[in-house]
Each structure stands twice: as C-alpha cells, then as structure tokens.
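Complex shown without one protein chain; remaining protein chains in place.
== chain A ==
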Amino acid sequence: MSKARTSLTRTSLVHLALIGYAIISVFPVFLTLINSMKDRNAIFRNPMQLPTPETFDLVGYTTVLGQGDFATYFQNSFIVTVASIALVLLFGAMAAFALSEYRFRGNTLMGLYLAIGIMIPIRLGTVAILQGMVATGLVNTLTALVLVYTAQGIPLAVFILSEFMRTVSDDLKNAGRIDGLSEYAIFFRLVLPLVRPAMATVAVFTMIPIWNDLWFPLILAPSEATKTVTLGSQIFIGQFVTNWNAVLAALSLAILPVLILYFIFSRQLIRGITSGAVK
C-alpha cells in the first residue's frame, strides 16, 4: 500500500517537472503568437492576455506584408531547401550504395573522407568558399547556397543511408542481377524504394539547418533578390525594432511554416532520432 503511494507521488512529481519544462519550452512561442494579433496598447498593458475582440488587431501583419518582400524570401528559402535536399538525397544515396554494396580498394578511406564533414563544420571554410563563389560568379545566386548546403548535408546522409542499405537483403539484389538488371537499375528500382523511411529521416535532418541558416545567406547571397526568409526576417526585424506589432508579426510569420512542418513530421523526426539513426 505505502509502496503504491510513493510511486504515485513520484509519478506526479515527474509529471509536474515535465509540464513545467514543457511550458518553459512553448511559452515564449505562444506569447509571440498571441501578441502578434493585438493592438499596440494591449501588447504593453497586458502581454499575457489572449487577444479579445477589443484588442484584436492585425496591423503588424499588414505592415510586414506591405513592406517586406516576404513572398520572395519564402520562395527563395523554399527553392534552396528543396533543391539541396533533393541533391543531398540523390548524391548521398548513390555514394552510400557504392560504399555499402561493393568492395573496392579505398572503400574505407572514402568512407572516412566523407565522414570528416559530420564533425568538422563547413563554416570554417567560409573564407575560401566566398573566394571560390566570387571567382565563379555565383555570389548572390541561390545556386551558391544550394551547392554549400548539398556539400554540408552529404556526409550525414551517406553515413545514415549506408547503415540502412547494408540491411537490404543480398538475395534480392542478386536475384535482380540474375534477371539481368544493371547495377543502376538495382540501385534505383530495388534499393531506393526499400530505404525510403531512412531517406525521409535524412530529409528532415537536412532540412532544419538549411531552413534556419543565417551565416551563408548573410555572406554568400545577401542581395534583395536572393534573401532567404531567415536572413530577410533578421534584417526586417532589425529595421523595425521599435514597431512591436511588426516585429511580433514578422516573428510569427517566420515561426508558422516551421510549426506546421513540425506537426506533420514530428513523428518521423522523433522516430528517426530515437531509432538510433544518428549515433
């Protein structure tokens, strides 16, 4: 009896702690979202209150959408992220297949070479990357960003995907070979469909740092036409520091796509992490 009671108190304490921390995690985001829909007076007089019919005001959003070119920023971020993920997945899967499927001289060496990028951040090469982009005329193009993010994403993609490809049955591939499939057909038609869950995990892991990156857009593509949404909101908010409605609305606009994607992919993401894909 007493044992049951202590375990009950323990469980409630655990819930209390977890609820407390969950509130700490979500509260700032929540606060930003509710205040972005209030008028200026209400933001300051009563920051904790939900927007009421009297205080409801979308002036921040109209300012943001009227002034900043957020549609372009979103489009840029979208193009860069999708193109980079596609290239990371294609190139990463091809390399992972070569490394996990064939024995050849230099296999281990190539694996280690590609693994360097998991630990060493690509940012350290910025000085020479900018130089190279200037020399090839790619500064202020989205191509520059796509190239950098592809290179950044490949190491982890190769690492995760080759672990998964090793689990694809050899019998299946050999049956394909006997049926006269080329090695390319085996890769594209047999192996790729089987590692689709791993590809999804890699896609989510690749996406987050690309979408959120500030450093490379700031250095490689700061022009108005190529700003990503992260850089765009950084600069926009910097200009409107005193216009709290606009700042809160811009923040909310930047949060929303992440929130939506998170609710769609959170299962995939959390399963990816906890299944030991990144260890």
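We adopt the following convention: a contact is a pair of C-beta atoms (placed from the backbone, for glycine too) under 8 Å apart; a residue touches a chain by one contact, two chains touch by 3 or more; residues count from 1.
Convention: contacts and distances are computed from a predicted model.
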Undepicted complex member, UniProt protein name, chosen from "3-isopropylmalate dehydratase large subunit", "Cytochrome bc1 complex cytochrome b subunit", "Oxidoreductase molybdopterin-binding domain-containing protein" or "ABC transporter permease": "ABC transporter permease"
Of A:65, A:79, A:98 or A:200, the one touching the omitted chain in the full complex: A:98
Among A:76, A:150, A:201 or A:226, the residue in touch with the chain that has been omitted: A:150
Full-complex contact with the absent chain, from A:61, A:164 or A:187: A:187
Residue among A:82, A:139 or A:258 touching the omitted chain: A:258
Residues belonging to chain A that touch the chain removed from view: 10-11, 14-15, 17-19, 21-22, 24-26, 28-29, 31-32, 43-44, 47-48, 87, 90-92, 94-95, 97-104, 107-108, 110-117, 119-129, 131-132, 147-148, 150-152, 154-155, 158-159, 162, 170, 182-184, 187, 208, 211-215, 219, 230, 233-234, 237, 244, 247-248, 251, 254-255, 258-259, 262, 266, 269-270, 273-276, 278-279
